[in-house]
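Remarks on the structure that follows.
Shown here: the complex without one of its protein chains, the others still in place.
By written order: A and B. Residues from 1 in each chain.
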């Protein structure tokens, strides 16, 4: 097997804040193989963006290692890292802030080419036209400024820039969250097409479960700085093991009123605990409808199940038998869950 | 709010030339721009514009009230006031522009350094800036000019130095802000080094704030020059300067009020003009069109 394009090993990113240490990422281990799309899913405050920024060294990890194409880049200086940056790139969430408003589209897309000495002058211009065509824009867009284009077009430019030097790894941090529904679809299609054609590895960071399901081969779910479950996409959606994953999947409303009305959803009680003082034991126990005493004291390790999937929950057996968070045993569970058989007056 | 956002988007689509149009629509800014333009022209073309030699006394015609031959009257030595105001404006503009250039040449790199690298560089630069800012601008300028000795060049240097802290502060603030903007992170991710980040992304995007600072700096320098010359620390008589003219007018306020009124008006007009222009530019010079 070839070297993974991205290997994170026990990655830690702690920030010192006035109230103590914020554990934004706390022991994240994750690999992205060549040509693979790995989805990193979590809610705000889960640390998923921090992991993404550490992976491309826009943020400095405070522990663990980051390897890109097998090279340890964790502590490499900014200067020595520069030539390696040809191999990995990032697409940001908000295309209106990630493109320099004073530059033309052509200059923006050509910047990596210029910095890595790939192409200059006429050659660069030709390459830019080619890239713009690949992301569905016209050559004359090269002379425009970002503010003259729509949100979807700007995100295409961001993608063209990221892929201009053919990186082996693309980290996409919520690339569609700032876009309208119909535009989201076209950007996801574009990412899927480009990924298939060029075969780069992709870490796709999002809170949008439907988007990640469409694009990713494998999904890792983060909660409060840690990965709680990792599985191939189809398996995760068909059979989520971790109670948090189950809650997350059930909470996302389905765009179909008939289905949505009959679905049971798990409404989590309580709040996301502060990453300044994560709860002892399992970090999810304060909101978990199934938590037992053991969960409050003993930290569950991210274990590999017999099926090869990974999950960090005491209640999941090695053979993959997992409890159903929607149907808690009333005896030993907190009353923190209410499943809602979605009442609604029959006629509006 | 979506409303505001979509409206901005609609508006910004036709940017570019719209910026100029917006500035032209702003009456106050345009008035300021025109007056400032007159001053700049007068300064550049002083020898052609001025009807008389500003230093040539005419003892047969001292303290003459404004009339057709001397539009702004004459002073205690019979010198033509209009010619002296024109040449005085030239001195003012010279100090204004050169002092601001000096402040920017020193202040912008220091501000970039402090804002971008932070840590020790920032502590040192910020402490010095704070100390300098503890003195009011004019007090600092007067003190420096006293140390350097009286001359137009030294006045320019003194005023330029006193403006450095403000330039550092604004550059540093802009750098700090822009450092965390996504497109700067994107430039790093592109493989850009510090030079690319600072000079291709941060500095160009800081220009709006810096242009505004310059339009504030010029009138401040004009007032500074007038004050220094008034105190005898700037332009030396018989060379004309608005400050020198005001200074010598003191003794003749009752018999020849025009000696004080016209140079005084010139200082006020120049200051106001540049400030109005600066305000207008501040509103217009946002790359995305409008920020309000």
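Basically, a contact is a pair of C-beta atoms (placed from the backbone, for glycine too) under 8 Å apart; a residue touches a chain by one contact, two chains touch by 3 or more.
Keep in mind that, in the parts below, contacts and distances are computed from a predicted model.
Enquirer: Just by its UniProt name, which of "Fe-S oxidoreductase", "Carbon-phosphorus lyase complex subunit PhnI", "ABC transporter ATP-binding protein" or "Anti-anti-sigma factor" is the chain not shown in this complex?
Expert: Of the names offered in "Fe-S oxidoreductase", "Carbon-phosphorus lyase complex subunit PhnI", "ABC transporter ATP-binding protein" or "Anti-anti-sigma factor", the one UniProt assigns to the missing chain is "ABC transporter ATP-binding protein".
Enquirer: Which one, A:272, A:292, A:305 or A:326, makes contact with the chain that was left out?
Expert: Hidden-chain contact among the options goes to A:272.
Enquirer: Name, in rising order, the residues on chain A that touch the hidden chain in the full complex.
Expert: Chain A touches the missing chain through residues 43-44, 150-151, 180-186, 188-189, 192, 196, 207-211, 213-215, 233-234, 237-238, 247-249, 251-260, 265, 267-269, 271-272, 340, 343-345, 347-348.
Operating definition for what follows: only the chains that are shown with their structure count from here on.
Enquirer: Whole-Å distance, chain A centre to chain B centre, using C-alpha means?
Expert: 50
Enquirer: What residues of chain B sit close enough to touch chain A in their complex?
Expert: Touching chain A from chain B are residues 12-13, 15-16, 181-183, 185-193, 196, 200-201, 204-205, 287-289.
Enquirer: Which part of chain A faces chain B closely enough to touch in the complex?
Expert: Within the complex, chain A touches chain B at residues 56, 58, 78-79, 82-83, 85-86, 88-90, 92, 94, 97-102, 111-112, 115-116, 145, 147-148, 158, 161.
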